[in-house]
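Of the protein chains in this complex, one is absent; all others appear in place.
After this line comes subunit A, so read on.
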Amino acid sequence: MINTSSEITSESTCDTAQLISNDEASTSNCAQLNNTDTQDSDEDIQGSHGVRRRHPIQKIEPGSMNILSAKYESLDYDTCENHLLLDEERKRGYAFVVWKDMARWFIVLLIGIITALIAFTIDICIEEFSNIKYAQLKKSVDKYVMLDKLYIPYLLWVLTNISIVFFGSVLVAYVEPVAGGSGIPQVKCYLNGVKVPRVVRIKTLIVKAVGVISAVVGGLAGGKEGPMIHCGSVVAAGISQGKSTTFNKDFKIFQYFREDHEKRDFVSGGAAAGVSAAFGAPIGGVLFSLEEGTSFWNQALTWRTFFGTVVSTFTLNFALSAYHGHPGDLSYPGLLNLGKMEPFPFQIYELPVFIIFGMIGGILGALWNHINYKLAVFRNRYVGEPWLRVVEACLVAAVSATCGFLMMFLLNDCRPLGEDPTKVPLQLFCADGEYNTMAAIWFQTPEASVRSFLHDPLGSYKPVSLLIFVISYFLLSTWTFGLAVSSGLFIPNLLTGAAWGRLFAIWMQYAFPSMSINPAKYALIGAAAQLGGVVRMTISLTVIIIETTGQISNALPIIVTLVVAKWTGDFFNEGIYDILIQLAGVPLLAWEPPPLAHNIYASEVMSHPVFTLRTVENVGHIVEMLKVVSYNGFPVVDPPLADENEITTYKRLRGMILRSQLIVLIQNKIYNENANTTWSNLQVDMDMFRKEYPRYPSIEQLDISDWELTCTIDLRPFMNPSPFMLPHRASLPRLFRLFRALGLRHLPIVNDVNEVVGMVTRKDIARYRVWRHRGHMGMEELFLSSEI
C-alpha cells in the first residue's frame, strides 16, 4: 500500500502516481481526481512547440469540434502473449490453426447470408407498406378532390406519417439511441478502434431494422442504405462470437474469436456485406471497408471480405427475385437499384461540364453539412430529452407530408398517362388521362423517385417543378438527418442531386437546341456530385455508383465529378460523418500522422504520473486502484527496493496488464494464498477470460470479502510480458504510426533504463489534430472533456 506513508511520501519526487493525491492527476473521468482548486497559473500557458492551443478555458462553447470526449475507450487489438496463450498454442497445434481458418470462412459465409436476409426483410416491408399507404392515399385524394375537401387526404397523410414515424422514433429515442441516424459514423469509429458503447448489440440491430422501416414508410427524407451497413456490422459482431449476452445464451462455439482483434476483422467484413446488400456492389463494399474503416488490412481479410460481399449480394438477389415471381432470374442485386443505365458516350469537351457539376455538388454538399452541423449543435443543446426528440421527428414527418402536398397542389405539372412508368398516377387537378408529376414523385419511396429522375425522358418534368423540388428536398433531407430515427442520407442526396442534374440537363437543352442531351447522364452525374459533396468518399463511392448502374464505362466522368466535389467541399468543411464524429468528440485517428510534428516528443504526448502494479501485487491495492482510476491498462513493474522510498523515481517495466484481466482474476479469486485450495481444480486458461468478453463486470459489481484484500496475486503469468513500448525521445509521428498500424491501446513510454515514465493512449495522440480550410492548414491541440 503506498498511501499509508506520511506527508513526506506525498511530497516526494516519486513519480509513480499516488492514489489519493492532493493535487489533481489525470485524464480520467473520475470526479475525485479532478478537483480544480489548484492554481492554473503555471499551466497551459502555451502548448508544446508552437502547436495552436487556445487560452485555457473552463467551459466549452457549444458546437465546438475541438474537444475529445474522455468517455470513449479503445479496443484491444494487441494480442496478449501471456503464459496462458502459450499453453493454448502448445496444446492445440496446427490442426487448430486450420480449423480456425475454416471457421472464419464459414462465419463470413453466414454473415453474407444473414445480412442479405435482413436487407431482404427490410426491403419487402418498406415496399409492401409503402404500396398500401400510397394506394390508400390515392384513393382518398381521388375521392375528396371532387368534393373540394382536399384537407381530408392531406390530414390523413400527415397522420399516417406521424404515427408511423412516432413508432420508430420512440424505439430509437427510448430503447436504443445509438441506433439513430445512418450508423456509418459509429461503424467508422468502431473500425478505427474506438469502442462505441452498445453499437454492435442485437438490440441495436432490431431497433435499427424496425426504425429504418418506419422512417422510410413514414415518408421521411431518408434512405435505408446507411442503416444496412450498420446492420451488417452488428450481424458480423454477433455471429462471430457464438453467444449473445443480451439473451444470456452461450452456444459454446467460436470461443477463440472472442477478442477485439478477431471481432474487428469480422465487423469490417460485415460492414462490407452491408454495403454490398444495400447497393448491390460487392467490390464497392470491400473498398468501403478499406476506405472508411479498417486501419489494419491484409490480403487474407480482403479476400474473405470479398467472398462475404459476393455471397451477400447473391443471396439478396436470389431472395428478391424469388419474391418478385421469377426465381433464378437474379435481377435484383441490391436494395438500391438505379436501373440499368445505357453506357453513355461522352465527349472530351464534356469533362469541364462534369467538373462544374462536381464543384456545384461540393458547394451544395458543404452547405448541406453546415446546416446539418448547426442543427446537430442545436439539438444537442436544447433537444436533449427523449420525448422532445420524438416530438421533433413527428413534426418533421408532418412537414414532409405538407411539403409534398403543397407541391402537388401548387405546381400543376401534368403529363399524359402511359408514356412514363408511374406506379401511382394521381390525377389531382390534371385533365383526364393525365397525371400530376409531383404526385408521382412524392407518392413513392425516395428510392423509386431516384430511378424516375434517372430514367424518365427529358420532357417528363417542368424545370420550375424541379427547381422547387430541389430546394425543398435539400432542406428537408438535411433537417431529417440527425433526428431520432434511423435513416441514412444516401438516397435523399442522390435524389436531390439527380433532380438538379436533370434540371441542368433541361437548361442545357434550351441553350443548345441542336444537341441531344441525355438527361440520364447528367442526372447521374448530379446525384454523384451531391452525394460526394456531402459524404466526401471517393474510391468506394465511385465503385458503388458504377456497380449500381452496371456501367464500367461511366467511371471517368464519375471519378472526375467526385474528386472535384470532394476538393470543393473540403475547402469549406469536413464530410458529414467526420463532422458528427468530431462533434461527439470521438478520438479517431486519421490515416496519416500530423505533418511537421517530428519535434513533438513522447515525453510531451504521454500522460505523466503512471499508475503501476508490482509483479506480485496486493489484492487490496488492486481493488482500490481499480475503483479510483478509470484507466484500463497498467504497467507491471519490478517492486522497488525498500529503502528507496524518497529517491526512487521510476520503476522498471516488466509487462502490461489490462483492467479486464485484473477483474477476471479477482472474480475467480486466483490468489497466491489459495493456490492449493480454491483454484487448484479450476481450469486457468484463456477461456476464463473469454467467457466474460465483451462485457466485463465493473469492480463495484464484484463481491470481495475482507480476507481477500490481504491476499496477493502473481500477475506474471497473466500479463503481456512484451508490450510495445517506445523511449521518451520518440517523436509523435512514430508514436502515431505504431498506434495506427497496430491498433494499440496502451503504449508505455520508458526511459533509457527501461523504466516507465509515462503512458500514451489513443486520446493522447488524437488530441493533435490537423485542420485545413479555405486554403490554410495547421495543427491544434484539442481539449478533453468528460461531459460530452
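Brief remarks on what is shown
By our rule, contacts are C-beta pairs under 8 Å (C-beta built on N, C-alpha and C of every residue); 3 or more make two chains touch, one makes a residue touch a chain; residues count from 1.
One rule holds in what follows: contacts and distances are computed from a predicted model.
Between the listed names "Osteopetrosis-associated transmembrane protein 1", "Elongator complex protein 6", "F-ATPase protein 6" or "Mitochondrial distribution and morphology protein 34", the UniProt record for the complex's undisplayed chain reads "Osteopetrosis-associated transmembrane protein 1". Contact with the undisplayed chain is limited, among A:E73, A:E392 or A:E574, to A:E392.
From the options A:R198, A:K340 or A:R381, the residue with contact to the chain not on display is A:R381. Contact with the omitted chain, checked across A:F429, A:Y510, A:W707 or A:W771, is made by A:F429. Counting the whole complex, the residues of subunit A in touch with the unshown chain are 11, 13, 15, 23-27, 29, 34, 36, 38-39, 42-44, 56-62, 67, 70, 145-146, 148-151, 154-155, 158, 378, 381-384, 388, 391-392, 395-396, 398-399, 402, 405-406, 409, 416-418, 425, 428-429, 431-434, 603-604, 606-609, 757-758, 783-788.
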